[in-house]
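Apart from one protein chain that is not included, each protein chain of the complex appears where it belongs.
Residue numbering begins at 1 within each chain, and the chains themselves are lettered A, B and C in the order written.
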Amino acid sequence: MKREAGFIPKDGWNAFLASLAKRFNLYVPCREGETILFQPYHAESVICLDRPAASAPKGVIFPQSETLFSFELKKKAEDPRKVDVELKSEGAPQDTAIVALRPCDARGFSILDPVYMDVDPYYRSRREKTTIITLACPNPYPGCFCTSVESSPADKSGSDVLVTELDNGYFLEAVTEKGRTILDDNAIQDGAGYKEEAEGRQKAAHDRVKKAFSGGKKVKISQERLLSDEFWEETTAKCLSCGACTYLCPTCYCFNITDEQTVNRGERIRSWDSCMFPHFTLETSGHNPRTKKAQRFKQRVGHKFVYYPEQYGDLGCSGCGRCIRFCPISMEISKVVAKLSEEGEGSTKDAAEGARS
Amino acid sequence: MIENPYIPDLATINEIIVETPTIKTFRVTLNDPSRMEAFRFEPGQVGQLSVFGVGEATFVINSPPTRRDFLQFSVMKAGEVTTAIHELAVGDQLGVRAPLGNYFPYESMKGKKIVFIGGGIGLAPLRTLILFMLDNRADYGPITIIYGARTHNDYCYKEELKEWGERKDVELILTVDAGSPGAPIREGFVPTVLNEVAPKPEETIAITCGPPIMIKFVLQNLVKLGFGEKEIITTLEARMKCGIGLCGRCNIGSHFICKDGPVFSLAQLNSWNYEI
Amino acid sequence: MSDVTANKELRIVGFLCNWCSYGGADTAGVGRFKQPTDLRIIRVPCSGRVDPLLVAKAFANGADGVLVSGCHPRDCHYSEGNYYARRRLEMLKRFLPFIGIDEKRFHYTWISASEGQRWQKTVTDFTKRIHELGPAGKAVLDPADKAVEEMAS
Partner (left out) sequence: MNRERLKEAVAEILPGVDAVIAYGQGFDAAHGEPCFVTKKEELEGLILNPLCEHNLASYLPSRKNKKTGVVVKGCDSRTIVQFLQEGLVKRENLVIIGVPCTGVVSAKKLARALDHQTVEEVRFEGETVIARTPRGEKRIALADVSPDKCRTCRYPTPLIYDVLVGEPIESDKDPAAVYDDVRELMGKSLEERKAYWEKEIGRCTRCYACRNACPLCVCQDSCIAETRDPHWQSQRSNLSEKMMFHFIHAIHLAGRCTECGECERACPMDIPLGKLKKKINMDMLDLFDYVPGIVCEDKPPLYTFKVEEKKIEEHEL
């Protein structure tokens, strides 16, 4: 029988990563100067588990840019003015694992799944080949609001294994069959005895997260405010439309498709794009349904808290707080949602105060 | 394995018809005969045409599903991709991703009177349905077509317009924004001409497509003429990349023009608070 | 020159003003002056047309050297294009080494249509210098960038 829980002592962690690296293309959070980023693992990697990475590891499964297919234009023998087109698509992805991403990032994948799994072969093949070994969050960071979206610092959704750091080591819980395979390793001890300690840690972290709005997944968005131009104009006056929020987000999935060509061959590329940019929706005719930043920001918030829920029955936000933490003008999406919610500002303020005290 | 929705079928241009100084119609067939044979679509569905190295753009398949020798697309030269398509010649290769999106609810239109209101290249999606209805003429009541263009030179499908004009079972009303003196065609913007023609709303479906500003006023005028919002159908356009409801550009709330549209009733648009 | 051309050809991009240096190159050619063949000439209407980004792009796409040549100051066909060019190109020459591109790989100069010999000397000396420096290497290029790799190989 496969193990459900495992334990790795502190000094066994590096060996665990090294053994994973033998089986997987391994991505780990690395310190790059002052920034934490997910990078391919190597023996000298400066791994940093102290705080969430600056950007979500979304790119491992949904790369920032990827080749959809390549094409070659071949002159026809009978008429050199004419060309035949030959299309080629890339090979299958390799076994990959992401280690020590936070539960909000793992949940990001579970938010992308219903969008992409059944229609997008690129996402699907990478997702199926990727094992997600998540590290439970020991405490909240500035801007974090995962509990407001009914997630938590120990949320298991999207993960295959959930790791909780304890005083003497790491407690590993298998979440999926893939996860059980990870635990099926002689170097990992049985962890059943550490379950209680881990749960204690998880609960303590949960209680420290600031509650930004109430209602969770059922947060009631006021149609009146959602449709009010004035509301959005006022809310977004300070927004720089800089787009950083969308690129760091674990759940933003808008993309662009562009062709690149040299002399007679080229590629069709998919790359991340941002709904915060005016040209995102600019039509060739010059018509643009979202010229104003108010309209674009409404799209971003609306997508995560209204449109996505209508399509998939869940919120399109995992509460990671990056868009708040890294926003150059402190736009606080959780506060915008609180203001949008039918309970209005007053009650959510109370909730926030209550959570802090 | 799921099918890869991003990889186009290769297709060859068999015929190019110059419609106006800026619009050309392309008749294409898929290179793989079995794919062409198996290709099925409904009137109003769209396709993405690729010029490799340049990119993709969305166009309605404006030949009707009842005529399947080729797929027809009309392309107005405007941006990078359309300019590249215009530079293609007969025998050149294109990529085609089709059919995409929904289609005109022609079943529910059976037995009804039909009013088409089109402007410029906006006649393309209507043409599909018009030809489909003419091919199934007995299923539908009287057909009225109001079609406007900027000038006489800007009419698409001139041959067909002539044919429709001669048919007894079709009423064709042509208008130009700025007419030349003495021409046997009305002068005036389409929404205004619609008011002058004033079709009766009873047992009638109105279907419109054209530039956004025209659609906006046509919808308003149809409501004023007494058409119910479920009986007013339009087909929309937006900047699109993926064509399958993922890339995030063409949404109206949780609905995507590329996937859930492009055909919507005014009732739907109103319920989503969409303003053109 | 034989010492230069004996090696494998390198990629040197030359942006030449139509009204002077391009003519100078032509004069050199008509005069049958012997010169290395590494230079790929791009004719521009004026040295003022040479956006520093063109030079950067040339390096990004794998050029080993870039040469810009325009009319002598006071001789610009459009009166003042080369004066603007002088400021921009000097700025560029100082900026390139800051981001790790050897400024010796970039040279700008003034050569008139009648200066066939000066052209010959410039192109020979510059080519020689680039050969001494060797290929620029692909360090700024990402291995994943297939299109750039293709052009650079």
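What we mean here is this: contacts are C-beta pairs under 8 Å (C-beta built on N, C-alpha and C of every residue); 3 or more make two chains touch, one makes a residue touch a chain.
Computed from a predicted structure; not experimentally measured.
Undergrad: Of the listed residues A:Tyr41, A:Phe69 or A:Phe277, which contacts the missing chain in the full complex?
TA: A:Phe277
Undergrad: By the contact criterion defined above, which parts of chain A meet the unshown chain? Give residue numbers in ascending order.
TA: Output for chain A: 32-35, 37, 50-51, 54-55, 63-65, 139-144, 208, 234, 237-238, 240-244, 246-248, 256, 258, 260, 269, 271-272, 274, 277-279, 282, 322, 324, 326, 328-330, 332, 335.
Undergrad: For chain C, which residues lie in contact with the unshown chain of the complex?
TA: Contact residues on chain C toward the absent chain are 52-53, 56-57, 60, 73-74, 80, 83-84, 86-88, 90-95, 97-102, 107-110, 122, 125-126, 129, 139-142, 144-145, 147-148.
We take it that only the chains that are shown with their structure count from here on.
Undergrad: Between chain A and chain B, what's the gap in Å when you average each chain's C-alpha atoms?
TA: The mean C-alpha positions of chain A and chain B differ by 39 Å.
Undergrad: With centres defined as the mean C-alpha position, give me the chain A-chain C separation in Å.
TA: Spacing between the chain centres: roughly 46 Å.
Undergrad: Mind pulling the residue numbers of chain A that touch at least two other chains?
TA: 260-261, 266
Undergrad: Quick check on chain C: which residues sit in contact with 2+ other chains?
TA: Not one residue of chain C touches more than one other chain, so the list is empty.
Undergrad: Please name which positions on chain B make contact with chain A in the complex.
TA: Answer in residue numbers: 1-8, 10, 50, 52-57, 78-79, 82, 91-93, 95, 211-212, 237-239, 241-242, 244, 246-251, 253-254, 273.
Undergrad: Across the complex, what residues on chain A touch chain B?
TA: 68-69, 71, 73, 79, 82-85, 87, 89, 115-116, 118-122, 124, 227, 253-261, 266, 268, 270, 273, 275, 280-285, 287, 289, 299, 302-303, 306-308, 310-311
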